[in-house]
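Note that one protein chain is taken out, while the other chains of the complex remain in position.
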Amino acid sequence: MSVMQKCVMIRRTANAIPINYYQRTWCSTKAAAPTDEFRVLNLKKKFVPPQSKKKYTKTLLLPPRETAMPVDQDWTNVWPGPKTFHPASVPLALRQGYDQKRAPPGKYGNAELMKIPNFLHLTPPAVKKHCSAIKKFCTEWPKGLETDEDFDKHFPMTIITTDYCHSSPTIKDPKARIVTIKVKLSAFDLDKHARDKMIRLVGERYDEETDILTIVTDRCPTRKQNYDYGIYVLTALYHESNTFEEWEKEKQEADMEHYIWDNNVSKKAYVALVEWPKKVSDDDVKSFSIENDLVGQKYKDAVTELLNNGEDTYTLNKYKEAVVGMLLPQNAQA
Amino acid sequence: MRLSNVLHYRDMRRYTKNPLEVRFEELLPLKLKNKVSGKGDRSKERACVHEMSIMFACFKKNEFDQSRCSNEINLFQVCANKHHIEKFKRKQNIREGNISLGKDNLTPREINYLLKKHPNP
Amino acid sequence: MRAYRRVCNYATAAIKQEAQYQIPTAARTDKTNPADHDHHDESKFYTIDPKTITSLFQMGGLPKPFTEQTQMFAETALMVRKPALEVIRGLKLADYQKPVIRYLLYGQTGSGKSLSLAHILHYAHNSKFILYHIPYVPIWLKYDRKEVNWSTTKNGLADIPLIAAQWLKHFKHQNEVLLNELNLTTSQDYVWSIRETTPKGTILNELITHGINRAKYACDCMDILLNELKAHCSNNKCKMLVAVDGFNAFFNEKTDLKTEDRVRVTPQQISMVQTGLSAVLSDWNNGAVVMVTSPRAALNTKRESHLPIYLCGRQGFEHIDPFIPVMVPELTTTEFNNMLDYYEEKRWLQKTGGRKELEFLTSRLPAELMARCASL
Amino acid sequence: MALFVKHLRLGLIVKHGFHPLPQLTAAKYSVYPPHYVEPVFKKQDIDKLQESGEIENYKLVPFKAARSNDTCSVFHDPLVSKFINYMLKKGQKKIARQVLENTFEKIKRLQLAKYNRETDPERKASIIIDPVIIFKKAVSNCKPLLKLTAVKRGGSYYQVPVPITDKESTFYAMRWFVHCGREKDKAVSFADFMASELINASNNDGRVFKKKLDLHKLCEANRAYAHYRWS
């Protein structure tokens, strides 16, 4: 019982307080007199007209700049650097946007035109002007580099980097750090072993058709670092491929690119066939020579070609011919 | 209005006394309406019902052997086909709002359309 | 509706055409013995009598769709084709004192390699060769809830006893008459266990029966049988033809088989495979070896090409080198037409005409042609 | 003003009120413009067009591309390809086609066995082996003449027999075949079941044929309601 009463009480007070509170505050704010004397409760307040709104004076708008532009002005002075599109300073009757029923919106208040990049600072005359300005720093074209062949001969390495040009003031682009180095492998003057090792080391970066080695570096944050790294890799590759390591001697038949008949099972089989029914040992095989054996030579050629050039109808037919000549001499005669 | 007129006792008396004196009164306007009811549009008889019943009779006789009722079946199918094509044409006409020209019995829809165009004066 | 009417038109047209059409007959040759076949019989059909079929191919050897077809046609007719003739000619001409000559049939899937092999087998059977015929290697290696045990005699190898026993049955079925005739005996004692021995001088038939009855020793029995036969051949007592279909499955990277201790077995670890490999070695004479490589026998990741070295690998090549590769090509135009004539004669092909279409669609592969004609 | 405009618009509607609206609502799904014509891909059909001289009319008419199951091959049959489309599930046309081809093979096997067993040459000649002809015969044997539609009259629904078009009845026949094939026992393959069913149907027998007869009997029983149908 008592608890409930309490609750009710609380609720009542809770109801009551805010009303009073606000009233009071209302009174206090309104009646705050500037005087130092006591505050007076002014019940019959006079109507005070609300303060009139501040009048905005119309700012004087100049006509857009484009109207004052002469037709033969120097545009590069008007738009010297990259800047977002501004309708008043571009004297073109531009429109952008698409509306099925109406004409495309004009340039004033057209945000689309500001969103897209512009090359107003890179008009052909501007480019020409820039070029003529930096021309004094250029040197003469070296003699003996007139043709592409000369170029390839004296400068076998090509370095490709890309600069990105934006409409925004910054010229930075993460893709600008990538450096591509292209070299013709024939320019390296490598011997047979070194060339082979180089190609194995480089893997897919070497293009067999054009004989060009391509190294792309993009792991460092700046272009300079990437370039240095690329050159370092190239140097390391060169020296590494020129050294002959101890383990390279362990290279086996399977690692060889070429099939050599003489130290393979095929010869053993052939010798066993010729020497039948004698059992042949490894020494016999090694000492066996096919110098005067036309059939054997034909067979050797066929097997070597089959395994080196890969199988196709031509090599298989050649192999077949050789084998038939060897195994079925009667058939070959017929 | 008509009722009140008829019920009017005095008039009643007048009418009954001398039938020759009956005066003609135009209670409803003496011209046809510019509209006909669409109820008579659809004929009561459904198409091909007769053929269908003949076919069923034949079926019953021959225990649903189609080969023995080929004549009846053929008749029924020809009828159904014809009806189908007619229906299609009618629907197309309605869809395109075509009015038949120089035909003697028009559909209520066509009559209504024509009456609307050329109302009674 | 219009489409339907069109359909009906076609149907009537087809019936009318049939009435006028003369059903062609296929070109056949009367020579039933493959030994007599020469290049005049090329692209003609010859019939094998049912008795030979039961004795040769009762337990495998012919492709399944072909057997079904023969059952329906109530005859087994093979087309005489060039690759088989070539091998048979080689077999006829060969010098049997020299080590065995190995032939390798290769070609695209469905180009008729197995049937060419059947032709060769028929020849060998007629000319008294003992047939050491492995019908289709992948059957051994494919997962079929087989019992696989580690071998007791050979270390590191696995046996598939039931399959080996089955194969021995097949061998016995094929060669029973010939073995009885030749009366070959074992050359040494074989001790299977304490109680079971096969003494020297036992007839080979008995050895095989033992292998069949005691499936546990079937694999060893296979090996011994091979060695015995090789020895007999080298001693000029008999002639043997080793025929292996799906040879390249020996050199697959894996099989579906698992031993009881759940170890995956490679093909090289199976004793039967080793036996098969030793059969194709050329360390014996008075015989021949015919192998068939087929892309379908390879794992399904390795079916790009049908050429032998691609399928067998370097290892396989070295194992069988030197061999005579025999290409089984697609049908020639005459063969193709004869084949279709045959089908029409047997009422298998109901639609006349459209031969050019079939030629293009199947690229003249006989197996594909058979499948294509099945629904026409 | 707005009010006035509203009235004006209303007036417009009244003006056209008794004209039925043109079909604006029907959604067009075709990617081709409406004046494109279906291709005629069978050589015989084009020959027919050429003979009748109709081909001149199509000189300047654009044609749609032939679809990927259309071909002018001798072995192509529109009814068969339609059936493949009816029986396919989830767009697996390859499988559907394979199954139907197996069915045809099976039909041929069965018929060939019958053919080889037969000794009387006259009867032998009368056996049809061509599966496509058997298939067509089966379908045409199972085409119903009528169908039942529910029509509401006086608060209750009546099953009313209604004549159907040729196309529709073909569709019904083929659908019954497909459904029948799907209701088979699991142990039997679709191809086997279908083959025997088709052969039976071509001899006026079998489940599908029964189904058609049932429908006809039902129609006969309900023939009293025939005048209930619309139109």
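Lettered A, B, C and D in written order, each chain numbered from 1.
Convention: a residue touches a chain if its C-beta (ideal position, glycine included) is under 8 Å from a C-beta of that chain, and two chains touch if they have at least 3 such contacts.
We adopt the following convention: contacts and distances are computed from a predicted model.
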item: Record-based protein name (UniProt) of the chain missing from this complex, from "S1 motif domain-containing protein", "Exoribonuclease family protein", "DNA replication complex GINS protein SLD5" or "Small ribosomal subunit protein uS9m"; value: "Small ribosomal subunit protein uS9m"
item: Contact set of chain C toward the excluded chain (per top definition); value: 108, 356-357, 359-361, 363, 372
item: Contact footprint on chain A, counting only the chain that is left out; value: 61, 63-64, 67, 69, 71-73, 75, 85, 91-98, 101-109, 113, 116-120, 123-125, 128
item: Missing-chain contacts mapped onto chain D; value: 1, 4-5, 8, 12, 16, 19, 22, 24, 29, 31-32, 35, 39-41, 43, 46, 49, 55, 57-66, 68-73, 76, 93-94, 97
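Basically, only the chains that are shown with their structure count from here on.
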item: Chain whose Cα mean lies nearest the overall Cα mean; value: D
item: Intercentroid distance (Cα basis), chain C paired with chain A, Å; value: 57
item: Chain centre separation in whole Å, for chain D relative to chain C (CA means); value: 47
item: Interface hub residues of chain D, defined as touching at least two other chains; value: 165
item: Per-residue multi-chain contacts in chain A, two or more chains; value: none
item: All pairs of touching chains, each written as two labels joined by a dash; value: A-C, B-D, C-D
item: Of all residues in chain C, those that touch chain A in their complex; value: 89-90, 93-95, 98-99, 101, 282, 285, 307-310, 314, 317-318, 321-327
item: Chain C to chain D touching residues, read off their complex; value: 1, 3-4, 6-7, 10-11, 14-15, 72, 74, 347-348, 350-351, 353-354, 357, 374-376
item: Chain A residues within the chain C interface of the complex; value: 264-266, 269-270, 272-273, 276-277, 299, 303, 306-307, 311-313, 316, 319-320, 323-324, 326-328, 330-331, 334
